[in-house]
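Reviewing the structure listed below.
Left out: one protein chain. Kept in place: all the others.
What follows is subunit A.
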Amino acid sequence: MVQKFDKPILTPSQTAGPYVHIGLAPEACGIEDVPFETLGREIAGPEAKGDRIKITCRVVDGGDLPLRDCLVETWQADAAGIYPGQEGADPAVSGFGRMPADFTTGEIIFETIKPGAIALSGDRKTPPHISFWIFARGINHGLHTRMYFPEDDLSGDPLLARIEHRDRIATMVAEATGPGEYRFDIRLQGAGETVFFDI
């Protein structure tokens, strides 16, 4: 016998299901007089420093169909690479976004500012990126990925350095579609499957 330590079991995940909007994006699903509005609608206020950008996303299943019932949450740093809550963060940046896919097209469009590179210990930095967390009916545990920017040098990123199949890195890089505009498709399965993390 050994000493026992009292470590509780983690609460396991379950799918968000098809009616997730009721709780997390009530005005998207036909609830009138919503008791409260969706959180995460403003990632960077008008006063936020940095380049304003617009991102159009889709989440596509293994049968090439865009998910029209998913939600995406995003988390990012301010233009200086400082996360909200950290010392010196831009007070106009909440950093948190929550967006339901369009019920018809599956598109998710949001505006924010481009985050800065994130300082790591020593003098290393992670290139600018936005963290994504995707959940929906049929997804048993929220899927975590990152969106990087096509104009940046990604070679110094220790996380990307971990990916053995180098061609997969492109699945996390948005496509520039115009000045300050990007497209980012997340493929859940099959050819071009996006890299997802367990971090």
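Everything that follows uses one rule, which is that contacts are C-beta pairs under 8 Å (C-beta built on N, C-alpha and C of every residue); 3 or more make two chains touch, one makes a residue touch a chain; residues count from 1.
Please note the rule applied: contacts and distances are computed from a predicted model.
Participant: Given that one chain of this complex has been left out, which of "Protocatechuate 3,4-dioxygenase subunit beta", "ABC transporter ATP-binding protein", "NADH dehydrogenase" or "Acetolactate synthase" is its protein name according to UniProt?
Facilitator: For the chain not displayed, UniProt's protein name is "Protocatechuate 3,4-dioxygenase subunit beta".
Participant: Using the document's contact rule, name the residues of subunit A that touch the chain not shown here.
Facilitator: 6-24, 26, 29-31, 33-36, 39-40, 61-63, 65, 67, 69, 73, 75, 77, 83-86, 94-96, 118-122, 124, 126, 129, 131, 133, 135-144, 146, 158-159, 161-163, 168, 188-190, 193-199
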